[in-house]
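Notes to accompany the following structure.
Removed from the display is one protein chain of the complex; every other protein chain stays in position.
First chain written, first letter: the chains are A and B, and each begins at residue 1.
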């Protein structure tokens, strides 16, 4: 039973990796960006767990900037992904422009909340 | 032309009289000047002349009037004509003129001083005035203070109503710095004071063996007033610092008692002169504000390093507070030196309580840090010492919390978060560059 589950798990990972390799490059760039953001968030949470949450607003703004960046990047990925039928007539420039605007607002708020 | 001459004459007369008018009582010179003395018998003027002369020698203008004189009055057109009142009329049932109990009490409530001398047949009016001031005479109108162990040895008085008492209040302000060696001769009625009142003090108490009863009749029930609870001479300092002296004996002020010698029963010492003159002279100095009268001026507070008074403080500010206190010496204001003046920084309860340090010249100061609580605080100085006028100063000042830009700008513990946020922004720029130019 265990052997079958572990073999299944391996097969699962193989199929996942092969499926992922098929994604276009720009989506892979976005995914890398998302991973970077989530990692930074994780580092900050670990730091907070060690040191304590004294300047809580700085902690919140740091973590939320990472999470926000990740979320917005995922939104961009959804909109730009050609497999997504709902967005097939959305020009990618428009999607990117929206993404930039949203990030600008996000970073403005982060700067305000940081100090 | 004649009208102009009249006008000129009027003006010069006024200018001439002005200095005299200014010599009256004012807060700058708190000693009373014009005293109305109400007597029920003009003979008192001569029989108590030593006491009156001691007052006149200190600069008081005594105005002797009969208590039932229909032309006496304390005030005219809203202005008081006198600064103090001495009532040596124990038998009077109703005053003449416009004076009555309410007028006398208003006189005291407007800041003027009063000396009441009651005696063996004190009328109800005098007793009522004394009760209003906080002192209760014995309800039995025939009772005198009798003391069978501390009476004054004498040839004539055999019923021990003439007592010699030396149970003085322990206060240099009230009785002067010189100790009164001889006991004081007293013959009259006793009174008690309201124990809950902080305004009344016993200056001369009876000994523990004294009691108040009718000397001519046998005692049918135990006397109501006994022991040291009986006060022979009391003082009252009202909240507006008017001072009242109430004595149960008129003869305590008389020349006869001033001059006579005294020997207390049970003591071998025979004093040549009783302590009455010294006692009453010193006491009258206190009553007429020649001693123990304080004023506080120049209340100042400012932040450390600045000179002018701010309208609002911030929490955790450092501030300095200073005040000048002077005492009236009878002729001028002298610096008051003490080490127990305290300042409270008060908001429903004192957050900071500091004893003010002094430079021995009447200037008191301190500095402290504003507490970490915001609100509307008061600088409170409450100074109530025995025999001194009460100082009650309070100044309101708000204390605000930090403004949004008064916090620390960059907190070291938060550098990782700053770093993360900026790295996100940098990553965003890099990402857009790569994404846009990726082919």
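Going forward, contacts are C-beta pairs under 8 Å (C-beta built on N, C-alpha and C of every residue); 3 or more make two chains touch, one makes a residue touch a chain.
In the analysis below, contacts and distances are computed from a predicted model.
One subunit of the complex is not drawn; among "Kinesin-like protein", "ER membrane protein complex subunit 2", "dolichyl-diphosphooligosaccharide--protein glycotransferase" or "Translation initiation factor eIF2B subunit delta", its UniProt record names it "dolichyl-diphosphooligosaccharide--protein glycotransferase". Across B:63, B:132 or B:320, the single residue that touches the chain missing here is B:132.
Touch with the chain omitted from the figure is made, among B:53, B:148, B:179 or B:256, by B:256.
Of the listed residues B:54, B:75, B:91 or B:423, the one in contact with the hidden chain in the full complex is B:91.
Looking at chain A, the residues touching the absent chain are 5, 8-9, 11-12, 15-16, 19-20, 56-57, 60-61, 64, 67-68, 71-72, 74-76, 78-79, 83-84, 86-87, 90, 94-95, 97-99, 101-102, 105-106, 109-110, 112-113.
Residue positions on chain B in contact with the hidden chain: 40-41, 43-44, 47-48, 68, 70, 90-96, 100-101, 105, 108-109, 119-121, 123-125, 127-128, 130-136, 139, 192-194, 196-200, 236, 238-240, 242, 250-251, 254, 256, 312, 347-348, 374-377, 396, 398, 400-401, 403-404, in rising order.
Here is the rule we go by: only the chains that are shown with their structure count from here on.
Taking the mean of the C-alpha atoms as each chain's centre, chain A and chain B sit 80 Å apart.
Taken together, the chain B residues at the contact with chain A in this complex read 409-411, 413-414, 416-418, 420-421, 423-425, 427-428, 431-432, 434-436, 438. Within the complex formed with chain B, the chain A residues making contact are 25-26, 29-30, 33, 36-37, 40-41, 43-44, 47, 51, 54-55, 58-59, 61-63, 65-66, 69, 73, 96, 100, 103, 107, 110-111, 114-115.
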